[in-house]
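Right, I'll just put the structure down here and ask away after.
All protein chains of the complex are present and in place, except for one that has been dropped.
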Amino acid sequence: MNILTLIFWTSLLGAAVIFCLKPDAQRSIKRVAATTGLICLFLSLVAFLGYDLRMGGMQFLLKRPWIPQLGISLHVGADGISLPLVLLTGFILYTGVLISYNVNDRPKEFFCLFLILVTGVFGVFVSMDLFLLFVFYELAVLPMYLLIGVWGSTRKEYGAMKLTLYLLVGSALVFIGMLALYFASGLNTFDLIALSQVDFPLPFQKTVFPLLFIGFAVLGGLWPLHTWSPVGHVAAPTSVSMLHAGVLMKLGAYSCFRVAVMLLPEGARFWLPAIAVLATVNIVYGAMVAMVQRDFKFVIGYSSVSHMGFVLLGLASMDTVGVSGAVLQMFSHGIMTGLFFAIVGRMVYDRTHTRDLEELGGLSKPLPFAGFAFIMGGLASMGLPGLSGFIAELQILIGVWNRYPLLAALTGLGIVVTAAYILRVLHKVFYGQMSTKIHHFEPITPLEKLAGIILIVNLVLIGLFPSVMVTMIYVSVAPLIRGLFG
Amino acid sequence: MMLILSFLTEIILLSAIFSLLAVDLFFLRKKEDVLRLRLIGTLAALSAVAAAFPLLLNSSQKFYALSGMWVLDPLVIFAKLAILVITFVTILLSMETPYTPHISEYFALILSAALGMLFLVSAEELLMIFVALELLSVSLYLLTAFHYRVERSSEGAVKYFLFGALSSSFLYFGLSYLIGLSGTTNLSLIGEYLRSLPHITSEPLLWVSAAFILVGLGFKLAVVPFHLWAPDAYEGAPTPVAAYISTGSKLASFFILIKILFVAFEPVAGSPLHTAFVSGWQPLLAIIACFSMTFGNLVAMAQKNLKRLLAYSSIAHAGYILVGVVAATQLGISSVLYYLAIYAFTNLGAFGVIVAVSSKTGGDDIGDFAGLGRRSPLLAFFMILFILSLAGIPPLAGFFGKFYLFLSAVGRDTEQYGLMWLVVVGVVNSAVSLYYYLKILKQIYMIEPTDPSPIRASRPVVFALLLAALFVAGLGIYPTPLLTRLDILISYLPPIP
Partner (left out) sequence: MDFPILSLMHLFPLLAGLCYLFLPSDNKPLLRWGAFGITLIPFLFSFSLLKHFNSQNPGFQFVEKMPWIPAIRVEYFLGVDGLSLTMVFLTTLLVPLAVLASFSIEKNIKTYMFLFLLLETGTLGVFLALNFFHFFLFWEMGLIPMFFLIKIWGSEDRDAAAFKFFLYTLFGSVMMLLAFQVLFLATKTFDFTELVILSRSGLLKVSLLFWAKRVGLPFTPEVMTTIAFFLISVAFAIKVPIWPFHTWLPDAHTQAPTAGSMILAGLLLKMGVYGFLRISLPLFPDVVRTFAPFLAILALASILFGAFAAMAQTDLKRMIAYSSVNHMGYCMLGIFAVSASGGLEAKASALNGVLLQMFNHGITSAALFFMVGVLYDRAHTRDLSRFGGLRKIMPIFAGLMGISAFSSLGLPGLNGFVSEFLIFRGSFSLMTPLTLLATIGLLVTAIYLLSMLQLLFHGPLGEYASFSDVTGREIAVAAPLIFFMFFVGIHPSPLIELTNEAVVHLLKVFS
């Protein structure tokens, strides 16, 4: 059995098992979800560690015909770009389930959809067939609508609808690009590996690249198409925000690279400078907007926009180090933002029932763990060395300097503003004056602590020993970039 | 022997019609409505199943009877099987609530409509087509009016009838010109005749007849601008009948449209590519497809009644299907057939849920579905499945269907992507359509019900829904067997470029 397919079948199986359980069997539903999460995490760790660094390239390949008439196959594989993301998904899945242990409204539907969503995410990261990738991609987006709309808060229906429509308009662009690719290759195949060896004519590349890239980049939160993201984050229930910002946005960025850049390198060369400018706007604008928010979750939502700017900028650098950095940033930001949303949604909001920065305050005393976790996440977010964000942003900027020195210099502004808004929130929420309205909450539960600690350990581990992941990413990215951009 | 075998299906249905009426008349007059509904419905359903068996016995040869008026080949058999399954499901759905005391008549009419469809798909001759279409249409007019306690039912039926009659006369008019012009009623002979014309473009009568035929069929397919009857008829008709109109009738009409266009009118196809535009039916249909998709989707957004919404959505879907027709390649036809099949099941399913819900809530406005997720998780789950399939979300069949349609359209011209414009319109439309499909989901899951009492669907309906759901999910995840089959079936059409 191929380990990659095993991962997504496991989560799907988990969803199926929950589907068959009785709606009022809450404990067993949650237990099944947690077990599924743990198994998936374990399997993704196995895959991650099982990657042969000396061999490099795509591994764990499996190809089975699926719709042979159209050259569609069930083709999976993973390299150093996908495996960190698979691992990330494993972590966010498990901690997300732990964090949502307090969902008591229709938990059956919740965890079922949650696991389906995760199946889609796992699927995208391991798909080596464009059609398969697209199917998983949409599978990951759609449950979002219900998860936000039913279990969310603050303008949930609006947020859910906006998110879904934006993302599906994006995937409509991808859809058209995908069909164009299929016929232009003349190979009667959707196989990504086969397609990446085709030399598409230049005008074609220039036309189709923006379709594919922008289509996926909507999910990646590219400015000015990012507006769905903060709204969606704010509306979503905690664990869904975690998945959404932690993994789903990475899905967009990952697909941008895996599909748009890798298949159409000439188009990329033509368009990526423009994309880089937009990504820089992401970084700076996202950070500045985060600075002036009143809602705790909006701050984190915009910070995701800002950080995804780094990912996209790294991808746009067309440089081995830059792209490696982008991949690492995806992992790092995924963990970090997962932590943030766990704090905002579960640890703070579920206890205080407000996210208004003016009302919150002084929480470091009643909830010291939340304060500590926020500080760790915040420091990673600022790109302080010793935590994972730094090494990722360092690599990205090294890559970007080579292509767009001016933009690289501008990102400095983003980093400073990031520090400013993190400090602002830290002060307003965890220090400062507590509103009199809020008092008496239960302490952080062991499950929440476990989730938080798992994520923090990741931040520190990757921060201090980035080679664990960087080497693998580098081994995979280097030959790709050399092949694509010389 | 072959002859009888080839007609056996129709014979079974015909006798079933009469026996239903007889059984009701002689044995069940005094019984309760619910019992009659169950008994007669079961009989009707069984006869639909029984009618399917002879089809399976036919060989894979192309078989002509009645001097070419009657054709039976695997493709036709496929269509007939699909029609019988649709009829079967419709009958199951009809067993939820009695719409009328005239129970045997109701089922008899459903079977006679089925008979009309069966004849239609077997026809390769203009008169036969016309007769079959009339049999189908008249049965459906009557069925639409069967919801006798509801005023809208008669209103819808009258509208349906008036528009239908008008369209029939257009069709008749067009067909008669064509017969007069070519001197034959046989589709392939007409095709040959047209091919032999030296200056085909300078035949005004031919154009008039082609236009009239398209108008006539356009009414049957309910494409813009010939769609006006559909929302009222859907809303007024008993829900299973609305389902039947939007699936069975549509399938049969599209089937015959393809035959007429590709067998008879192949020489005046024209080209819809923006790079090489040639007038003919293809560009015309391309424009109709464009309008159908756009108009259908836009108007559907504003609907409050779920059946009206589905009516507009089915107008839009007819537009999508036309994209495949316009693609006019092997792939295109295959995608049209695939889409027709899965669309039928999806729509049947969606209407089926409406049947189950409105029998309890008494209405079929979107608001009546509020909180269905709490009231009946099972029905809600089915509804999600069908709605998302209609919206074209993977891995459901609707997604692959659309994908296949658009893929074939792009594949029409792989050099310059001349049909890309139509695909772009289609893709944008399907993104837009998501808005109103999601609105339904929102009602089901996010709005709290005013009346939280649970809804339980009857067994036949659940069985029908399960069947539809299996098709929708199964054909979405693994469409290969059907595609393989379709590849073989296409070869029974005249060669398509």
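Going by the order they are written in, the chains are A and B; count residues from 1 in each one.
Methods note: a contact is a pair of C-beta atoms (placed from the backbone, for glycine too) under 8 Å apart; a residue touches a chain by one contact, two chains touch by 3 or more.
This structure is a prediction, so every number in the text was calculated from the model and none was measured.
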item	value
Visible chains in contact with the missing one	A
Identified contact with the non-displayed chain, of A:202, A:274, A:292 or A:423	A:423
Option from A:357, A:398 or A:455 whose C-beta touches the chain left out	A:398
Where the missing chain touches subunit A, by residue	321, 324, 379, 382, 384-386, 390-391, 394-395, 397-398, 401-403, 405, 408-409, 412, 415-416, 419-420, 423-424, 427, 431-432, 466-467, 470-471, 473-474
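We adopt the following convention: only the chains that are shown with their structure count from here on.
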item	value
Computed distance of Cα centres, subunit B from subunit A, in Å	42
Parts of subunit A lying in touch with subunit B, wherever the complex brings them together	23, 65-70, 106, 108-109, 131, 134-135, 138-139, 142, 145-146, 149-150, 156-157, 160-161, 164-165, 168-169, 171-172, 175-176, 179-180, 182-184, 186
Subunit A-facing residues of subunit B, complex	373-374, 377, 388, 393-395, 399-400, 403-404, 406-407, 410-411, 414, 417, 420, 423-424, 427-428, 430-431, 434-435, 438, 441-442, 445-446, 478-480, 483-484, 487
